[in-house]
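With one protein chain removed, the remaining protein chains of the complex are shown where they sit.
== chain A ==
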Amino acid sequence: MKLTLRVWRQKNADAPGAMSTYEVDGISQDMSFLEMLDTLNEELILAGDDPVAFDHDCREGICGACSLVINGDAHGPERTTTCQLHMRSFEDGDTIDIEPWRASAFPVVKDLVVDRSAFDRIIQAGGYISAPTGTAPEAHATPVPKPDADFAFEHAECIGCGACVAACPNGSAMLFTSAKINHLNVLPQGAPERETRVLDMVGQMDSEGFGGCTLTGECATACPKGIPLPSISAMNKEWLRATRKVRR
């Protein structure tokens, strides 16, 4: 396959960026999108140019490190992560636009790399349970009803990649935050901190400068893990409940 790539290049956080055009040849349909970028970078390095910076880690679709808005879609045309997107989803001769996540809470570090530590701070605000660590407790000591376990699992799938924020026209982190809150709040282990968790995490989300939710549904469409849109409603319900019940 021969492709034309239009890639966002930006030297650092303060420098202005622009789209640069590159030609790549000899791309196999079986390559992942990141391997295609590796090919481009090898050529750039050999030519003495600066390679394109992009985030990646496990390349198995489970770590949430990879990002990229490909032709206007977060993680590209398939419902998966960029690392699990294969070049067979494109045609020979295609022009592909590659841009970083866009949100003021996710400032560009370099090229396609953005700083997603705002997500870490939302987690630090309450995305955990306060429990003594040590050996794993006996699994049957705390029974969890099957529907609750399913609900928790569905939300625990969130890998925190930030595609929801990138896809949202308001740069809102509601889907991410709701996945983390719903995952813990439905379980007995999460119950003692149920109210403070939702209030603190939503508060942190707001102070990070993410936008609000206007229910466009773009986040749930982009989510590679299929976190459903009603998760946001479930979080709103938790938040409203917490404003009435919280004891500080």
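Here are a few things to note about the model shown:
Note that contacts are C-beta pairs under 8 Å (C-beta built on N, C-alpha and C of every residue); 3 or more make two chains touch, one makes a residue touch a chain; residues count from 1.
As a working rule, contacts and distances are computed from a predicted model.
This figure omits one chain of the complex; the name its UniProt record holds, of "Succinate dehydrogenase subunit C", "BMP family ABC transporter substrate-binding protein", "AtzE family amidohydrolase" or "Stage V sporulation protein AEB", is "Succinate dehydrogenase subunit C". Within the full complex, the residue among A:Gln29, A:Gln124, A:Thr142 or A:Thr243 touching the omitted chain is A:Thr243.
Touching the chain that is not shown, out of A:Met19, A:Ile45, A:Cys58 or A:Ala191: A:Met19 (per the contact rule at the top).
Residues of chain A in contact with the chain left out of this view: 6, 8, 19, 69, 71-73, 97, 99, 102-105, 168-172, 199, 202-203, 205-206, 209-218, 228-230, 232-241, 243-244.
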